[in-house]
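Just below is one structure, and these are the notes that go with it.
Every protein chain but one is kept in place in this view of the complex.
As written, the chain order gives the labels A and B, with residue 1 at the start of each chain.
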Amino acid sequence: MAIIENIIEINHLKFRRGDRVIFKDININIPQGKITAIMGPSGSGKTTLLKMIGGQLSPEQGEVLVGGVSVAGLSRKELFAMRKKMGMLFQSGALFSEMSVFDNVAFPLTVNTDLEPSLIRDIVLMKLQAVGLRGAAGLMPSELSGGMARRVALARAIALDPEIVMYDEPFAGQDPIGMGVLVTLIKKLNQSLGHTSVIISHDIQETLSIADYIHIMADGVVVASGTAREIRESRSAEVQQFINGHPDGPVPFHYPAENFMQQLMGEKVGIDR
Amino acid sequence: MHTRTIEILVGLFLIAGVVAALALAINVSGLTGSNNGSYKVYAHFENIGGLTKKAEVTLAGVQIGTVTQISIDADLLVAKVEMEIFSEVNYLSIDSSVQILTAGLLGGKYIGLSVGAEDEVLVEGSIIEDSQSALVLEELIGKFLFDKVSE
Partner (left out) sequence: MNISNKIMDGIASMGRGLLDNLAGLGRASMVLVHALFVWPQPKTSFSLVVKQLYNVGVKSLLIIVVSGLFIGMVLGLQGYTILVDFGSEQSVGQMVALSLVRELAPVVTALLFAGRAGSALTAEIGLMKATEQLASLEMIGVDPLRRIVAPRLWAGFISMPILSMIFAIVGVYGGALVSIEWLGVFSGSYWSVMQGAVDFYDDILNGVIKAVVFGFAITWIAVYQGLESVPTSEGISQSTTRTVVYSSLIILALDFVLTALMFGDV
């Protein structure tokens, strides 16, 4: 078996937002050229993790290594240089609303390269062709459906041929056809362009169908890691609750509260805050 | 909107700003770059009674120039007023007289000029000999009371 190099290593990550602990101790390795999914219930800090990989947030303790270099230790300039090797697909697409689809995809190329306009045009058309929206090049983002906007954003994310492409909830809010299109696209692009894909999602079936490795986070730690098959066959109660969508289990239905009977029968009027 | 249209509108906006600045400087504050087109004459007054720089100089009620400087003549111990007269008004006789007048009861002071009979005219640096000071209300009342008392 070939040695798989880890392009991203997350070691002993701790992070708090205000008083709320988001990460207690996170350890994840992401191998190069594969599709790795990080899953977990809402509020488990999946997007925060992506922001740390991209250097938009700094961890409190622990480190995030990208290509063997700690992200938090980079200067502003080095950070921007590193980000040119990353593409990120945001949940909302995050297309620049005042630019056309073509200009959106061309933007990373015009600001980060000295290529001739005619060459940029060819690259943009190729990327749009890859996501099936070459015909929409002249439209404005406001004229696109949610699924189309996300595909344009994907074309923009891969415009610079990045080494790592991160997807923040790529399937959220998509109709079944849109989901199917995105699942196929992510898989196809990963194979044809050879980049590393990191997917943040809580759409279980779609993610399990394409991810090579899956990590499930809950309560600030990684509760399960493995291939899709290993995850499906996991005996862990937390994993089973998450992938089967049981309403109650290790992740409780009730927000932590004092004993119900006590509160009902208690003397105090009103709610303690 | 097209970039070109935007650029043109922004250009017009900047031009409007420059025009507004010029209009404020010239029309509103009366700032003029050069003093070409005028000549200076002087007059002495015993009391200028509130005359200020930029006050009008008029002939028959029509402005023919402005007061540009007010100072004390150290030899004569009277006020020395410098006036700039528009150069097209080149027919003021050398024996013209000036008088400090008031526009309305509380209005600003201005200088009224009356032309004399000589053929020689005022030129750059001329001094108008015949001058009448401002009417000072307190002096007038004082004089009136003094006359009453002495009657």
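Convention: contacts are C-beta pairs under 8 Å (C-beta built on N, C-alpha and C of every residue); 3 or more make two chains touch, one makes a residue touch a chain.
What you see is a predicted model; the values in this text were computed from it and never measured.
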Contact residue for the chain not shown (choose from A:54, A:178 or A:220): A:54
Candidates A:11, A:48 or A:91 - the one touching the absent chain: A:91
Residues belonging to subunit B that touch the chain removed from view: 3, 6-7, 9-10, 13-14, 16-17, 20-21, 23-25, 27-31, 52, 54-56, 63, 66, 103-108
Subunit A residues that touch the omitted chain in the full complex: 51, 54, 56, 76, 80-81, 83-84, 86-88, 90-97, 107-108, 111-112, 153, 156
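In this text, only the chains that are shown with their structure count from here on.
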Distance from the mean Cα position of subunit B to that of subunit A, given in whole angstrom: 78
